[in-house]
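The complex appears here minus one protein chain, its other protein chains still in place.
Showing subunit A:
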Amino acid sequence: MAKWNPEAQHTSLKYNAYIYLLQGLFFSALLGNSLAENYALDLGWLVDGVVITLVAVFIYFTARLARNNHRCSGGWREMLGLYDDEYMRDVVRTANSCALLALLVTIFMGLLLGGADKLGFEQNWLSLGRFTMLQIAIGSITWAMTILVSLRDGAEE
């Protein structure tokens, strides 16, 4: 099996994080639209605009990744995120831990809100769909931001 170029792994992970960040923003927009319905606000046009922008940015990042990385693609290792460069592995492990922690906190908050039925809160605001969108958004954004902060560019000394 050909060795996956370490620099290509760095590029792949960075673009992967951008794509996860876009996914988080996409679900945040959907959640915002869903919550706005409680105020009888029609934000459909705004959500459509955000979604179209995010799709355009997604296509841009995907095309740029394919263009910059096509000579040393990791193939199925890239799809599954099986990095063998040590620092990339360490960054992914850290991001996984942070995302898991963020999801556990979200689930715990959901448990508390779900139990507060005397307030009638969940009847108006909380639904399984909205809670799932919140989880996807929080998990994706946490994972992506951890990766991007860890991989922020430092000038060569």
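Side notes on the structure shown:
By definition in this document, a contact is a pair of C-beta atoms (placed from the backbone, for glycine too) under 8 Å apart; a residue touches a chain by one contact, two chains touch by 3 or more; residues count from 1.
Keep in mind that, in the parts below, contacts and distances are computed from a predicted model.
Its record in UniProt calls the unshown chain "Transcriptional regulator", which is the match among "Transcriptional regulator", "Tripartite tricarboxylate transporter TctB", "FXSXX-COOH protein" or "ATP-binding cassette domain-containing protein".
The missing chain, though absent from the display, is touched by one residue of A:M88, A:A102 or A:I138; that residue is A:M88. What subunit A contributes to its contact with the hidden chain is residues 3, 6-7, 9-10, 85-88, 90, 151, 154, 156-157.
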